[in-house]
Each structure stands twice: as structure tokens, then as C-alpha cells.
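Sharing a structure with you now.
Left out: one protein chain. Kept in place: all the others.
Moving on, here comes subunit A:
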Amino acid sequence: MTAVIDFQGVTRRDGGLVRLDALDLQVDEGEVLALLGHNGAGKTTTMHLILGLLSPSEGQVAVLGGAPDGAHAETLRRRLGYLPENVSFYEQLSGREVLDYFARLKRVDRGQVGELLDRVGLGHAAHRRVKTYSKGMRQRLGLAQALLGDPRLLLLDEPTTGLDPAATRDFYDTVRGLRERGCTVLLSSHVLPGVEPYIDRALILGGGKRLALGSLTELREEAALPITVRARGHGGAGDLAQRLAGWDDPRITVTPHDAHEVALTVPPDAKLAVLRRLTDTAGVEDIELLPPTLEHLYTHFSAELSPAQRGDAE
């Protein structure tokens, strides 16, 4: 299978500033990839390169089988959807009119407009002016715009900023539905906990460089961050902690939480040994396993950056 997005050693410089530094990236069809990074890490630059709004200073970009900044752009642009980070649609138009306008420009069947508005939950507000829309409604209108013409590739720049948790979940459910239909989705986000269950792989960028790329499992393996194991049980004060103290492995640390709960920090390879002892310990009633979250992984991978690097591209 050929990659939908193919970056070969792509560098982008603006004046003396390196926005993106020798990035290699392949994204397959039907994959959901999260672009993570601090402000100025190169997320938006990466998206703009895919969209053909920028050309690489070095290296090669291919999207759906061609360079997005050349003659291929015309065909490519009808097959991709994009939701920019900050966009305020024509306020004096109604939601329906906005979508209708974009449908004409994308030369897609305008019968889709009503259906898309219903799909993002704006059917009831289709005839109201965008001026009266809330932030969440505007964002959903933007998503409907990106979905025009059944795109093969969807680029969403910070799509859930300003959305409440319920709207965020709805939003990601739509993304999941698209993925099941074979659409490739690239989304950038810094709201890490929300995005975790919906992505296949994550690309962590920092200072224009690729810090890590892989699925959550792969990233966890690579980072080898300790797992947190929480044990709960009965017994007097400090009792549980006492019974669970004293490990042969010096990497395991025990932190009593309160009288009934203890947290153990455990390296991945010692996980089973710890679990065995916990199940054998009298008084332990509940065990909870907390693998490192995307947030922990992100912190781990971006810790190598100096503070100056993290801020200089902003």
C-alpha cells in the first residue's frame, strides 16, 4: 500500500528560522495520526506543507501520490478537507449559505449540504446567521465544511479548542466514523487526554524535529516509563503500606496514599512480579493499573528540549 502522506527529509526554513527539520513521515490510508507539540513545534507548518500552501526548502512531500504544491494540487484539493485553527466564517451569512458557498467552490453536489449540517448537529440552526452561533457551533460548521465532498484526507488543526467535553466526544466520534470509511485523518491537538482513545499513532514534534512517532504501545515501549499500580484494601493506618514495603527491585517505590490506598511505581518489566505479590498479600481488595498516558509520554519525549528551543519558533 502506498502512503497517503509521504515526507522524505523535509526541511522548511523561513529566513533564518528552521520551522521543520528533516522530517520523515509516512501515513497510511485509514489512519488517524495526532500531531503533538508545543507552540511553534512545526505542527501547522507540517499541515501547510501537506496542503501545498508552503513548499519544502529541502526534501520531498507527496500527498495522495503527488506534490501538493505543483500541478497535482487541483485534483488533490478536491479530495481533502481542512479545518484551520482560527477561522471565523462569514458572519452575515447563515450556516447553510456558508456551506453552500464552499460546496460550490469545491464543485461538490450541493445536496450534501443539508445532510452534513444534520450530521454535525447544526440542522436546527441552518438558517440562522453565523453571527448568532456559539464557539462550538462554529467549530462544527468548520468540520462540516471540511467534510464536503467526502474527502480521502482530512486535516484538522486544533479541532477541539473551545469545545465542551460532550461536544469534544461527539467530534471524535465523527472522526472515528470517518476512519471506518477509509478516510485518513491528521489532527493536531494539545488537549491530550481527549485525543488518546481516538488515534492510531502520534507524532511528537519539538523545535521542528521529530521527537517520536508511533502507536501508544510503541511509544510506551520506547519511553519505558514506569507504570503506576494502585492497591486498595482494609487494615489500620500504615498497615497496608507496611505490608507492601520492602522490594528486591530498587526501582519500585511505594507511596502510601491514605490508610486504605497505596501507589506503587513499577518499571514495565517488573509489572507481573508486582501483581503476583499484590494478589498474595492479605487485605488487598482492589488493584488498579495505570499505564503512562499520552500526556506522560509527551512530557517524557519533549523533556530533551531546552526551554529556549521550545519557545524560539513562536
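Details
In this text, contacts are C-beta pairs under 8 Å (C-beta built on N, C-alpha and C of every residue); 3 or more make two chains touch, one makes a residue touch a chain; residues count from 1.
Everything that follows uses one rule, which is that contacts and distances are computed from a predicted model.
The complex includes a chain that is not drawn, and of the options "pH adaptation potassium efflux system C transmembrane protein", "Protocatechuate 3,4-dioxygenase subunit alpha", "ATP synthase subunit a" or "ABC transporter permease subunit" the UniProt name matching it is "ABC transporter permease subunit".
The hidden chain makes contact, of the residues A:Phe7, A:Phe102 or A:Phe171, with A:Phe102.
Residue A:Leu53 is the one among A:Ala3, A:Ala22 or A:Leu53 that touches the chain not shown.
When you scan A:Thr2, A:Asn39 or A:Gln92 for touch with the missing chain, the hit is A:Gln92. Subunit A meets the missing chain through residues 48, 51-54, 73-75, 77-78, 80, 82, 84-90, 92-93, 101-102, 104-107, 145.
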